[in-house]
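What you see is the complex with one protein chain gone and the rest in place.
Going in written order, the chains are labelled A and B, and every chain counts its residues from 1.
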């Protein structure tokens, strides 16, 4: 059974989680999704988890982006058919889980866990038990009780779309929450504005040209060929992006 | 059998080690603990290995933080009940191994290894053989012959503790070698000083507040909520930290 890890805690702490998982289920298959999600950036974590889930038929996804660790925020497990999500109740799973259809939700018992590292002491053992078809210590809660979070909808006003930057990848490509299909558009982020065209893929742009493409996840993406569009626009995740078309 | 890798060599060189391990034992389970330990920082490597070992029931831990590679420093294997350590004899395993109880020590034969990469040519094959319950080319040496290293003890002088920075994690949290339980304290690193309180977990601090928590490894940790305590104090691993309580 596959257990994925999407965390902001770095590789060293994540290794402690892996030790816990393998001690309970030596046959688990662990996938490191990321250990350098921007510290405490729940929205970025939610986007990453939303992006990867379609490609795992059956998996247990652990997230550790957890500013509320050790407080009264719940530790939860969410069941969606063949997929489990295990982590903090801060909305990080919501977009991915809502798309799959949430069937059940559980509050995990925290017991004597370190109040600064539930990833290791609560989520990892719970996921390992689930991977063995065993039940962690939990109680069922209502599906409506889990914390919600969404990426927002890009808003259309006449020939303008007001969207949001969901994710900036390591190329500096800007993934937005818009799904505009226009062939030409003017993009504005903060005080920089640029007229761009849509192309099928990066290779159809000129070197240094900024273009729109359809991202691999189906969103409108702004990219600079062999350059960094996010640097050009000084764009950050969460920024408003205005698109005139 | 689990083989963990804690190195400062980067992912690309580590992949060569994985090829060697899988060629000898295709069923090995490799855990990447870290490949970006600070170059040549044996103390950081020792702290990382010390931190993870309690969570692996049975494993072979390889370390490659090895400024003395190719010189007369020994290549060693250390046995502690169900745990093996394989790597350079520079003290990197000592805190973890001493805690577990060292049973045997061996000097590995170096043979025709590349003098710049024993990780690939000596440690990886030795660990892979051990994972198959086979013996590498080695000779037993005295347990007292292996190089020692310790984190030092925080020193208490009246209402002052003189401690040391053991590790700075990716949040900028400062893990120290103190285990002070005071509720209030004044912390001084270099020329910055700050009065802080102890909280159970980060989430109980105000945004930007610096607090003391018990680290997930049981040490006194100085953290800034949604900020970077290490940047605030300009703290580096190895720094002296004075705590007045």
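Everything below uses one rule, namely that a residue touches a chain if its C-beta (ideal position, glycine included) is under 8 Å from a C-beta of that chain, and two chains touch if they have at least 3 such contacts.
Keep in mind it's a predicted model, so treat the numbers as computed, not measured.
*Asks:* Among B:36, B:82, B:140 or B:155, which residue is in touch with the absent chain?
*Replies:* Only one listed residue reaches the unshown chain, and that is B:36.
*Asks:* Looking at the full complex, which residue from A:52, A:163 or A:220 touches the chain that isn't shown here?
*Replies:* The one listed residue touching the chain not shown is A:52.
*Asks:* State which residues belonging to chain B touch the missing partner chain.
*Replies:* Where chain B meets the chain not shown: residues 8-13, 15-20, 22-23, 26, 32, 36, 39-40, 67-71, 73, 114-117, 120.
*Asks:* Could you pull out which residues of chain A are in touch with the chain that's been left out?
*Replies:* Missing-chain contacts on chain A: residues 2, 4, 29, 31-36, 48, 51-52, 54-57, 59, 169-171, 200-204, 213-216, 221, 225-226.
Simple rule for what comes next: only the chains that are shown with their structure count from here on.
*Asks:* For chain A and chain B, let me know how many angstrom lie between their CA-based centres, rounded off.
*Replies:* That pair's centroid distance is 30 Å.
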